[in-house]
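Removed from the display is one protein chain of the complex; every other protein chain stays in position.
A, B, C, D, E and F are the chain letters, set down in written order, and residue numbers restart from 1 in every chain.
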Amino acid sequence: MNRNDKQAYDRGTSLFSPDGRIYQVEYAREAVKRGAPVVGVRTKDGVVLAARRSARSPLLEAGSIEKLHKIDEGLGAASAGHVADARKLVDFARETAQTERLRYGEPMSVESLSKAITDNIQESTQYGGTRPYGASLLIGGYDDKPRLFATDPSGTPHEWRAVAIGGHREDVQAVLEDNYSDDLSLEDGLVLALQALAESDSELTAEELDVATVSADGYETVSAEHVAEVFAEVADEHEDEQPDEE
Amino acid sequence: MNRNDKQAYDRGTSLFSPDGRIYQVEYAREAVKRGAPVVGVRTKDGVVLAARRSARSPLLEAGSIEKLHKIDEGLGAASAGHVADARKLVDFARETAQTERLRYGEPMSVESLSKAITDNIQESTQYGGTRPYGASLLIGGYDDKPRLFATDPSGTPHEWRAVAIGGHREDVQAVLEDNYSDDLSLEDGLVLALQALAESDSELTAEELDVATVSADGYETVSAEHVAEVFAEVADEHEDEQPDEE
Amino acid sequence: MNRNDKQAYDRGTSLFSPDGRIYQVEYAREAVKRGAPVVGVRTKDGVVLAARRSARSPLLEAGSIEKLHKIDEGLGAASAGHVADARKLVDFARETAQTERLRYGEPMSVESLSKAITDNIQESTQYGGTRPYGASLLIGGYDDKPRLFATDPSGTPHEWRAVAIGGHREDVQAVLEDNYSDDLSLEDGLVLALQALAESDSELTAEELDVATVSADGYETVSAEHVAEVFAEVADEHEDEQPDEE
Amino acid sequence: MNRNDKQAYDRGTSLFSPDGRIYQVEYAREAVKRGAPVVGVRTKDGVVLAARRSARSPLLEAGSIEKLHKIDEGLGAASAGHVADARKLVDFARETAQTERLRYGEPMSVESLSKAITDNIQESTQYGGTRPYGASLLIGGYDDKPRLFATDPSGTPHEWRAVAIGGHREDVQAVLEDNYSDDLSLEDGLVLALQALAESDSELTAEELDVATVSADGYETVSAEHVAEVFAEVADEHEDEQPDEE
Amino acid sequence: MNRNDKQAYDRGTSLFSPDGRIYQVEYAREAVKRGAPVVGVRTKDGVVLAARRSARSPLLEAGSIEKLHKIDEGLGAASAGHVADARKLVDFARETAQTERLRYGEPMSVESLSKAITDNIQESTQYGGTRPYGASLLIGGYDDKPRLFATDPSGTPHEWRAVAIGGHREDVQAVLEDNYSDDLSLEDGLVLALQALAESDSELTAEELDVATVSADGYETVSAEHVAEVFAEVADEHEDEQPDEE
Amino acid sequence: MNRNDKQAYDRGTSLFSPDGRIYQVEYAREAVKRGAPVVGVRTKDGVVLAARRSARSPLLEAGSIEKLHKIDEGLGAASAGHVADARKLVDFARETAQTERLRYGEPMSVESLSKAITDNIQESTQYGGTRPYGASLLIGGYDDKPRLFATDPSGTPHEWRAVAIGGHREDVQAVLEDNYSDDLSLEDGLVLALQALAESDSELTAEELDVATVSADGYETVSAEHVAEVFAEVADEHEDEQPDEE
Partner (left out) sequence: MNRNDKQAYDRGTSLFSPDGRIYQVEYAREAVKRGAPVVGVRTKDGVVLAARRSARSPLLEAGSIEKLHKIDEGLGAASAGHVADARKLVDFARETAQTERLRYGEPMSVESLSKAITDNIQESTQYGGTRPYGASLLIGGYDDKPRLFATDPSGTPHEWRAVAIGGHREDVQAVLEDNYSDDLSLEDGLVLALQALAESDSELTAEELDVATVSADGYETVSAEHVAEVFAEVADEHEDEQPDEE
């Protein structure tokens, strides 16, 4: 199918192409890939969420381009893609989690929240008058055990042990697949997350990294110092592995 | 009718072509074929639903890509096609079954549920502002006897003794037609379902399979162990039949 | 008027062409012709409705592809064309007949029901945001005497003594016109209906046939046995008439 | 203005062309001309309405393709053009006449009814989301004296002494203009109406004709016998006038 | 700007062209010019409204193609252009005048009525979903003194001493400009109006003319006899002036 | 950017072009330039508003083409551009000023009124289903001191000491810029306004001019006699300055 044929299906927000695809959803996936990568790792003790800030100017406050978001006591999210759309999904997540907690007197489960978000996303792909969201979220939380979900622009929730979304997703995911095991500690998970992100760009620095954990203790931001320490080790190993490259 | 002519009818969601076809519905059927196959077999004692999970990454939790869904005590569904659309139909099925049960004090019949779902689907094909659903469901249940229905993107419910939907449908359905008989036991039905799925891809493994039954005892998931056992036998037979192929 | 000119009028749901035609309605008529034929015959004692099921798979339950529908005690319908649209019209007919009976304490007349259905159909052809129905119904009933109406995609009701709609309509209707008389008994009507359907395809078998009658005794399904008996006679005669053909 | 230019204005339902025309209305007039002709003649004593049924099949019930419609005690209508649209206008006329009579305790005047109908039609030509009506009505009635109005697809009511609408309108109207006088009796009007219709097609037969009168005695259908008698005389004269033609 | 360029702006109902024009409004002006001319003359004692009926058939009742309309006791209108649109504006005028009179207990002023009508017209040119009105009105009335307004398809009211709208407007207006003076009597105004209309077509006859006056005595139709008398004089003069022409 | 490229952005009412422009707004500005110029001059004692009537016919009442409008006691407006749109903005201004005065018990300030009008205009440029206004207003008033605002089709209010809008704006504005000083008296302002308008067309006559002032004494129309006197002086000077030209 050539470019002209594709365009015929792009103009309506939610039509199928002859081979059963919805191009606007596929293009929204491209929007997700335009952002920096974010990573989630589920460990025995909790979920690690790690993201690379896109450092466009030294005068930009790091906090305002955060890709990690506390949703509720035991719920966190990491976002990739079109930033304004991601913010809207995060706001939706916060309001939904809060409303549910007030209504039922207990925190919303990670799975319920993930499904509520993807229901919202799916509707943006089927009805006219709106475009899909050009952003995806990782939802990490701790109900009785740690759980990690990812959303995508079609509105499908998937549960993962470890996952990367955003730019350079394939490379980062490969590191996760090669190194993941089910008995990682939270600290091990942090190491793996940074190791994976390091893969996406050899010039990545610790300053660009944000890391948070969601465990039985709730959502916690990992201190910049600790991130720098761990990243230094990760970088050393990386260098050892690739002594002559680049 | 050439490609250019077709496109003229694709852009409006719900127009007829000169030969009386609705292309968006036909393209949605292509979306159904893009997914993995799912199978339903009605036996004397209940309905068997079997599906192949698409195993895209070892880190993906199997449970989150389930294609089998408990709808209510005595009602189950298997889905094929665009995953986000399928989830929406499954949610619709659950809410409808629940509402009806509360309203009338007894479970909704398989037939009534199937018709409610297809009414919903048909409307997505006739009115503007929305696209058809790119997903189909098998609805299995036990009212006084086992019943099995399939929906399609045009919004038509069909009752089947045994049926396959999704990718490689023709091959899988052929196995069902060759081997089905009305006096199958539930266990026989399980064997037939796996035998049929095995036909769709010679590299299929037991780990990718989900099976559930709906009988007088309600909706029950078949254990992975039992699935593996039965699949091993099925595979052996298959091998016996095709010793020199591939 | 060539193909390109036609397309200009197809895209809007309800515009007139320069020669005063509404193409979407004409294309919906093509959708009706894509289905199997159904026949209605009005006799002194009641109306005979007969249809050929499209037997796509031996595993498909015959009942779920029924083209004959009981609407109310003394009202039946036969449908041709896009199945999902036909189901919707049948549902509309049932709800309308039921509502009217509850409101006025007596059954709805065949004529009133036929007009209510065609009003609904006409609106789908004049207002934007929807496509026409790609299905037609025969409505048979018994008020004080037997009556038989047919609807079409433009929304016009016609009363007939005997009529065929659906695929091969012209051939089937020709048999009706050649053999109809006003003093047929219900059984004579059944013979004529099957004779007409037999004309549509020389490979038709009795198993594919559904027949129902609507008389002073209400809507009744004719038993498969009786259908087979009558069809055997009809087929014999047919063979006698065309000994050397095909 | 060539075909391509015209098409540019056809697609919007209600735009003006550079020369100040509304093409959809003009195309709807073509739809009116596609039907059989109907005639109205106002006489001293009442209005005669006459129409030719289009006899497509011997099995079609004449009554169901009637083009003459009793609207209320002293009000009748004859319709030409797209049948489903005509039915809708007739239904609108009946409901309007009935509602007005209930509200004011006296029958609606012919003029008021004609204006209510054309207001409805005009709106279909000015607002988006709908197409014009492809049908016209003659409204005949008796308030204190006989009156006869015709509607057209632009939504203009005209009062006539005698008028033809539908197919072959020009020929039929010419007969009316040549033979009309203000002192016709109701019977004279009937003769003139049939004479005019006879002009439209030399193969017209009495069986195809429907005639009704609206006088101080209300709406009355003329018996088929009387129509046949009068038509025989008319046909004889016609033959006398054109002994050597055709 | 060539034809193709123009068409680009025609399809949306209410867009500006690069040179700041709204083509649909200009095309609606062409629709006004397609009708017969109507004339208004304001005199010391009242306003004269005169129109030429378009005499398409001898069987058409003159009254039903009237272009002069009594709006209220002291208010009249003359219409030009698309007849169905003109009727709608006249109905709007009547309802508005009546509602205002009931609300405030005194007749609506000519100016207020003219502005209410043009507000209505302007909205049809700015908002989507509707086309402009293809008709213009002259509004004549007597508040404390005679006043005469004209509307146009853009929705602008203008007050005139004497004005022509509709077909051949330029020729007719030229006669008014050459012969108008502020001290005309009502009878002088009638002469001038007919003189002006006579200019539009040398074959105009008195029978085609409708004339009304709105003075302190209210709206009055001028008798056909008096119109014929005056027209005969006007025609004589006209002939005298142009003895050798045509 | 060539003509074809521009057209692509013209069809949607409110899209940006690749260089960040909204063409419909720019085309609406052209509509403003198609009208006659109007001028506002703010002096120590009040604001002078002056406009040239477009004198299309000697029979047109000057009052009905007024471009100066009293909005409230201490508020006046002058309009340029598409007349029907200007009327609508003036009506909006009057209703807004009146409503505000009733609500707060004191006159609306010139600035508040100007902002309310431009809010209304801006919305016509951002939301679909409507076109921008093809008209601009000068709003002159006296709160505690004289103030003068101009609106434009984008919906921006600007405060001016002296300003011209409409046709030949650049020439007229140049005269204002060359001759304006902050200590003008109201009479000086009148002279300057006429001097500026005289620049727009050497054939301008005093009869075509309307002038009003808004001062502590409220809105007052300047008498035609006084306008003629001042214009005569202005014209003399103009002639003196350009003795040999044209």
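Going forward, a residue touches a chain if its C-beta (ideal position, glycine included) is under 8 Å from a C-beta of that chain, and two chains touch if they have at least 3 such contacts.
What you see is a predicted model, and the numbers here were worked out from it, not measured in a lab.
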{"item": "Given A:Lys44, A:Arg101 or A:Arg131, the one touching the chain that is not displayed", "value": "A:Arg131"}
{"item": "Selected residue (touches chain absent from view) among F:Ser64, F:Gln98, F:Ser112 or F:Ser154", "value": "F:Ser154"}
{"item": "On chain F, residues whose C-beta touches the chain left out of the figure", "value": "5, 8-9, 11-12, 14-22, 115, 118-119, 121-122, 125-129, 149, 154-163, 173, 176-177, 180"}
{"item": "Footprint left on chain A by the chain that the document does not show", "value": "3, 6-7, 10-11, 13, 23-24, 27-34, 57-61, 63-65, 82-85, 87-88, 91, 124, 128-134"}
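Basically, only the chains that are shown with their structure count from here on.
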{"item": "Co-neighbours of chain F and chain C - touch as defined", "value": "none"}
{"item": "Interface numbering overlap (same over half, different under half) for chain D and chain E", "value": "different"}
{"item": "Whole-Å separation of chain centres (CA-atom averages), chain C against chain E", "value": "56"}
{"item": "Shared-contact residues (touching 2 or more other chains) in chain F", "value": "none"}
{"item": "Touch-based graph of the chains, sorted into line, ring, star, complete or other", "value": "line"}
{"item": "Touching chain combinations (by label order)", "value": "A-B, B-C, C-D, D-E, E-F"}
